[in-house]
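One protein chain is absent from this view; the other protein chains keep their places.
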Amino acid sequence: MAESKAILDIAHGVPPVSVSQTSTRVNKTGSWKYIRPLYRDRVAPCNQGCPVGIDIEGYMNLLREGRVDEARDLVLRENPMPATTGRVCYHPCESSCNRASFDQPVAIHSVERMLGDMALGKPAAPALEKRAESVGVIGSGPAGLACAYHLARLGYSVTVYEAESEPGGVLRWGIPEYRLPKAILASEIGRIRDLGVTFRTNTHVGRDVTLAERGMHDAVFAATGVHQSRELGIPGESLTGVWRGLDLLRAVNAGERPQLGKRVVVIGGGNTAMDCARTALRLGAEVTVLYRRSRNEMPANHEEVEAALHEGARFSFLTMPVEVTGDPREADIDPLRAIEDTFGQFDRSSEDPRVSAVLCARMELGEPDASGRRAPRRVEHSEFRIACDTIVTALGEEADTDYLPAELHGGAIRVTALGETSRTALFAGGDLLEEPHTVAFALGSGKRAAIGIDHYLRMKAGEAGADVELGELKLGPDGNLSMTRWRADDPVARVNPVNEVVRVTDLNLSQFGHARRAEDVLRPAWETRHDFLEANLGLPREDAMAEARRCFNCAVCNGCEVCLIFCPDVSISRRDDGKFDIAYDYCKGCGLCAAECPRGAITMTREGL
Amino acid sequence: MKKVIVGNHAVSWGVALARTEVIAAYPITPQTQIVEELAEMCDDGRLAARFVKVESEHSAMAACIGASATGVRAFTATSSQGLLLMHELLHWAGLGRLPIVMADVNRAVAPGWNIWTDQNDTLAQRDTGWVQLYCENNQEVLDTTIQAFALAEKLSLPVMIVLDAFFLSHTSEPVDIPSPADVDAFLPPRNAALKLDTSDPHAFGALTTPAVYMEMRKRQQEAFDQVPEAYRLIDADWDRRFGRSWGAIESYRTEDADTVLVTSGTITSTSRYVINERRERGEKVGLVKIKMFRPFPTEPLRRALAGIPKVAVLDRNISPGHGGIFAEELRSALYDLPSSRRPRVDGYILGLGGRDVTPDVIGECLDATRGNQSSSSSREDLWVGVKP
Partner (left out) sequence: MTQIPLKEIMPHEEFLESGHLACPGCGASLSMRMVLKALGEKTVVALPACCWSIIAGPYPQSSLKLPLYHSAFETGASVASGIKAALLARGDTETTVVAWAGDGGTFDIGLQALSGAAERNEDILYVCYDNEAYMNTGIQRSSATPLGAWTTTTPGAHPEARPKKDILAILAAHRIPYAASATPAYPEDLLAKVRKAKATKGTRFLHLLAPCPPGWKTADDETIELARMAVRARIFPLLEIENGETWRITVDSPGDPIGPYLAKQGRFRHLKNEDIGAIQAQVDSRWKALQRRVAGS
């Protein structure tokens, strides 16, 4: 070592000892690499799995950062009614949640419900421009509402035609109050109305107005849903006391409290069946649900089945009704029943014999059928009788499409990826399509058609080309279209976005800690089965925020700095905007950033490509 | 202040007066008294140094390296095997240009075990980049210890002070001990500009490629080239302050001499006695004492010995396969004198492993050289007093 620093002067030439005078930054070690990391935001599986096409990952990340209002606005970009979907959607997003492989999926629906409730009374962002064209929407169920909402936000004049006295379709008339309070729905429809959408209720298209009159609109969206319940096709079906499920739900949603008697049999295994069963329970009945396959094959949502069970519904699986009987002697067998008869509790028509029992046959499961479910086969000589006062059938519904052009009659309507039918300017959505008949799919189809109509009208006006790059609009290869992408105004800053979905194998799970999923607060079944008040109270705000923090934020860089922290070459730096720069002069391409990235937001790419 | 102290304690006093800041040492006979006394001094407050009681000489030198690189005055002492164990780190200190001062009490190397004096331990370190200063008496030991720090820090070179086992290390002599204030005036605290310093961080000793390694070696050589002049000035300063000087070499009664003994260490004192005796008998003999072995004081030796016909070098060391090391180095130094002025240099191997080098033994060597009429140097050194 030297006693004088002068030895470091260049004039002295090489110093007497090996002493550093520069950093290693003079070595451009980045030249060693043959692969390089790239920040590439991909698509979270929940986003792809959401039939509405909500940027779930995006709002979860905003919530994690405490940006609650922005999270709420982000939901409203894609979903006109998050308070509704937060309650009634069966959340396929959670089924695709990567966290399911780690502990339990994030309770996305609870978080969305919180955001939806926070959005109640808050207006949606208004249209940026006013367009001259007018669009007619037939039907005000979720598909129609979504289409109207998005079109209004795109600047169009929208008129919604609704045959019923109030808008909402299945949301208003089908889903019971205890699942979706009318006030919540009304508030969310109010937000759509506030965008300038005109609602013409009590207007049945085809009867009160005809499709031919659509000349006053530049495009039409048909989303009248399905109303015609399928029939049992067995003797005795027309006896008094046999209800069509939708009719029962409609009556109760209209404020009626029909008397069903003590013993109610519900036939069917879908969600309508569960709604009917739980409604019947609330009307004071003992309920038995008949389903011809086993529990595993039930199409109804698991939570609904659980709720029905908790509230006291009984299930008779592998049971098929073969005849409805009105034999009054059946009633006489039960002394209690006889007493009730005496007090004239039943509205029994004088002519028709009232239903008194259903004759059933036992079934067994055979080979899988076309739907993939094991086909039920009737067991010979297995008939038995279930005594009952009311039968509710919930076997699915069919559409009434008489008001539409003849070529669209008969079965589900086929539409393009942008919701257009074979008729120019005529779009369709909701349960008219061959898609799962859920609120989420309906909302998604409405949005898709809104994009389609916007494209069609702009093309007609010479503002757009015929081609739409659908892949770029989809949230993942199999996801729904994104309105944000259509409008190209994503408030979430994305880095080199690519339309691949991040799978759990793309994540680095070791960067996460286990945390239990917060479960919705449920009122006790002994209480809920007696009233129509909301049964599921959702999550308290802090629990919902904790759920948002459980989110892995798959696929999109959230600035967690894991890449920066694990870079052996100190080549990653954080920018002021929260994103990262890679100093490729020094990055050796080891790939630790990509390997350790918790969320698969970094991709290694071949050098020189 | 005069005190009668052993050579080892003369080292300790020198180290204390130099206000050494870090001492790291490991015991070995016959050096141990040096560090025992230093431990006492640290304990009773005479010396405010950190004493690192390491587990080996290797670690002693390593700790000195660390300390010196951090900019403080560091010291250690050792002997023989301990010095050999340090060998790698002597290079480290040398090329690292760390002004460490070390005392080595010359002791023969094993096997078989031998605790008595000879110079093979230190001479085996001659190429490690250390200045080597051999001492003749306890006063010289004390003075040289303090001078060594001045020299080391002046040129960023480590300095080794060498004293003979027992003949000096354990022999009491009166020593004038300078006052601390006077020594402070001579030797200010070390002020290294370049050191391990968190406010001015540098890396020291990093990989040095062929492109620059040789330059650093040359800078080391240049520093060694400056040692004789630097030491002359330091010694003159010392002389001014304390009335004593030692010189890189010392010529003793060499005027008009036909034969001159060349010696180092305590053999010098015995040789002085022999020279005095012979001068009284009218023999034209003298003595040159080599204090500084590295760098080898070529120019002063040329000046001192040019024109003297015969030189007898007494080597208490042996480079197996070559001969006495002082003799060989001297022959090399005198080689390019004109032949008319170039002495004949005879080498004598004696006193190895602590064997006594008495006046008679020295007289024998002197006589042999004086009596030898050959005009050219013999390449074969003579082993003195060796049993068959």
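Read from first to last, the chains carry the letters A and B; within each, the first residue is number 1.
Throughout what follows, a residue touches a chain if its C-beta (ideal position, glycine included) is under 8 Å from a C-beta of that chain, and two chains touch if they have at least 3 such contacts.
Computed from a prediction, not measured in an experiment: that's the story for all the values here.
Across the entire complex, contacts from the unshown chain go to A, B. Of the listed residues B:Ala185, B:Ala203 or B:Val386, the one in contact with the hidden chain in the full complex is B:Ala203.
Listed by residue number, the positions of subunit B touching the unshown chain are 21-22, 24, 48-50, 52-56, 58-60, 62-72, 74, 88-89, 92, 196-198, 201-209, 212.
For subunit A, the residues in touch with the chain missing from this view are 18-29, 32-33, 510-515, 546, 549, 559-562, 564-571, 583, 585-586, 588-592, 594-596, 604.
Heads up, the rule we're going with is that only the chains that are shown with their structure count from here on.
Subunit B has its Cα centroid 91 Å from the Cα centroid of subunit A. Against subunit B, in their complex, subunit A makes its touches with residues 1-8, 13-21.
Listing the residues of subunit B that touch subunit A in their complex gives 68-69, 71, 95-99, 153-154, 156, 190-195, 202-208, 212, 215-216, 219-220, 223.
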